[in-house]
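Pasting in a structure now, in structure tokens, and then I'll have a few things to ask.
As you look at this complex, bear in mind that one protein chain is not there, while each of the others sits in place.
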Amino acid sequence: MTPEEKLTQLGIELPTVEIGDRPLIPWVRIGNLLYTSGRTPSTGPKGQVGGDVSVEDGYAAARDCAIGQLGVAKAALGDLSNVVRVVKVLGMVNSAPGFGDQPQVINGFSDLMVEVFGENGRHARSAVGMGGLPGNVSVEVEVIFEVK
Amino acid sequence: MTPEEKLTQLGIELPTVEIGDRPLIPWVRIGNLLYTSGRTPSTGPKGQVGGDVSVEDGYAAARDCAIGQLGVAKAALGDLSNVVRVVKVLGMVNSAPGFGDQPQVINGFSDLMVEVFGENGRHARSAVGMGGLPGNVSVEVEVIFEVK
Partner (left out) sequence: MTPEEKLTQLGIELPTVEIGDRPLIPWVRIGNLLYTSGRTPSTGPKGQVGGDVSVEDGYAAARDCAIGQLGVAKAALGDLSNVVRVVKVLGMVNSAPGFGDQPQVINGFSDLMVEVFGENGRHARSAVGMGGLPGNVSVEVEVIFEVK
């Protein structure tokens, strides 16, 4: 099954990603590595996980970031079969004071990568707490893909 | 116009960067990638953006970080024309509780990259809030350049 077929099976539709005209762009490809900009959720509650936002809602937000990053990869590569593997993830959680369950939140990103890419979706990762995120979103994730 | 000519036109003088003798060094080059250490501003108010420090002062601090990183690239490469492109920026903002305008702050870095390198100055980026920065500076930025 291709990654796109797997997404269809999961009922996931990828967002359209445009490069735009700002200094900040969604991805840069160098050789066989695709560096992405940090991606924030398209929906869901704002605020700190462990405070205003539950771990469950944080997990859903991280999964939403994953869907966004797959949209980035699709826009960059045309076809998700051109992803060789997920290399490195930096999962950033807007964290209430003392909150320490960042890994459980960022699993929402990581789990989808494995659902879509199987063994090649496994990756090195840091899942850590931030002192704030743009627009007070709960989660932001950047990722490096190895690509064909 | 070369990057150095552009800097002269902008009235910007790059700092001298020395490698020093500490475990921490300003850059490491691996193949065609130049990894830099996080760079902090040389001047400007200390403290949290959105609290003691305004977004405007944060923008200026981020621009100052960009000048510093160009000094690093110059020291590493001899000539900024050896920068092929800006690849990836991690913009870290010392953020007051609830502050969410990190992108507007880090635009101070990103805008200068485009002023100096044009289209090749555009980059992937995360602009996020930290729980603290060295010496209580307002902004720190690390960057990966593709180089000749």
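For this structure, a couple of remarks:
Just so it is clear, A and B label the chains in written order, and each chain counts residues from 1 on its own.
Here is the rule we use: a contact is a pair of C-beta atoms (placed from the backbone, for glycine too) under 8 Å apart; a residue touches a chain by one contact, two chains touch by 3 or more.
Please read all numbers here as calculations on a predicted model, not as lab measurements.
On the side of chain A, the interface with the absent chain consists of residues 32-33, 50, 85, 87-88, 93-103, 107, 110-111, 113-114, 121-132, 144, 146, using the contact rule stated above. Across the interface with the omitted chain, chain B contributes residues 22-28, 30-31, 35-38, 90, 92, 94, 129-137, 140, 142.
Everything below uses one rule, namely that only the chains that are shown with their structure count from here on.
Computed centre separation for the pair chain A/chain B is 24 angstrom, with centres defined by C-alpha atoms.
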